[in-house]
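Here's a structure for you.
Missing here: one protein chain of the complex. Every other protein chain is in place.
What follows is chain A.
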Amino acid sequence: MTALIRMDQVSYSYPVRGMVLDQVDMSLFAGEKISLEGGNGAGKTTLLNILVGLNKPKSGGVFAFGRERKVETDFIEVRAKAGFLFQDPDDQLFCPTVLEDVAFGPLNQGKSPDEARQISIEVLDCLGMAGFEDRVTHQLSGGEKRLITLASVLAMKPEVLLLDEPSNALDKAARLRLIEVLQSLPQAMIIISHESTFLDALVTRRTRLERGKVLDL
């Protein structure tokens, strides 16, 4: 079985800082939910950024959905198939209203406005957020923002989910709700998180990013 996403000997460093990733190997197979743990500044966000081509590796290769991805145009397809949930929901919710935000992805994928609206309403409904369509995004609570960003990622029907600290700054009820939602999703996932209760409920394999290497736990 080939991996959905694979990193092969990837190294990365920021200009003013030493090695963040040092010849990292990592792969994600269908049906897997793997955790990516590690201290602050270990490079977890950077790793996900490299997977979707927001940062380009200094050396090594990224293989996704059947072929190697090198240049910006290669990654457009990757980004459509691998939904990336950002660490800070405020970075992701940039449209004025919830409906516009959730429909943004489908519209970019060439759906008609009516189709996009239909898909968005279905996804919101699925996450228990029906009736939020016309809410203004910056007036939502933290937990609501999180679920709406998840909806806007799911609306693109991704095959893989990359979640950057999804349970960050959520209260207990919102966290349980998120766990429930994520458990019900069929997609393969990479979940960055520090919270073992959250991870225990979800993941099938645990990994840790430490001193530039990804280790299996």
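The rule we apply is simple: a contact is a pair of C-beta atoms (placed from the backbone, for glycine too) under 8 Å apart; a residue touches a chain by one contact, two chains touch by 3 or more; residues count from 1.
In this section, contacts and distances are computed from a predicted model.
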Which of "Cobalt ECF transporter T component CbiQ", "STAS domain-containing protein", "SirA family protein" or "Branched-chain amino acid transport system permease protein" matches, in UniProt, the chain that is not displayed: "Cobalt ECF transporter T component CbiQ"
Selected residue (touches chain absent from view) among A:43, A:57, A:105 or A:166: A:105
Of A:156, A:174 or A:214, the residue in touch with the unshown chain: A:156
Listed residues A:31, A:61 or A:113, member touching the removed chain: A:113
Hidden partner chain, touching residue among A:46, A:137, A:167 or A:193: A:137
Hidden partner interface residues of chain A, rising order: 49, 52, 54, 76, 79-80, 83-84, 86, 88, 90-97, 99-100, 103-105, 107-109, 113, 116-117, 134, 136-139, 152-153, 156
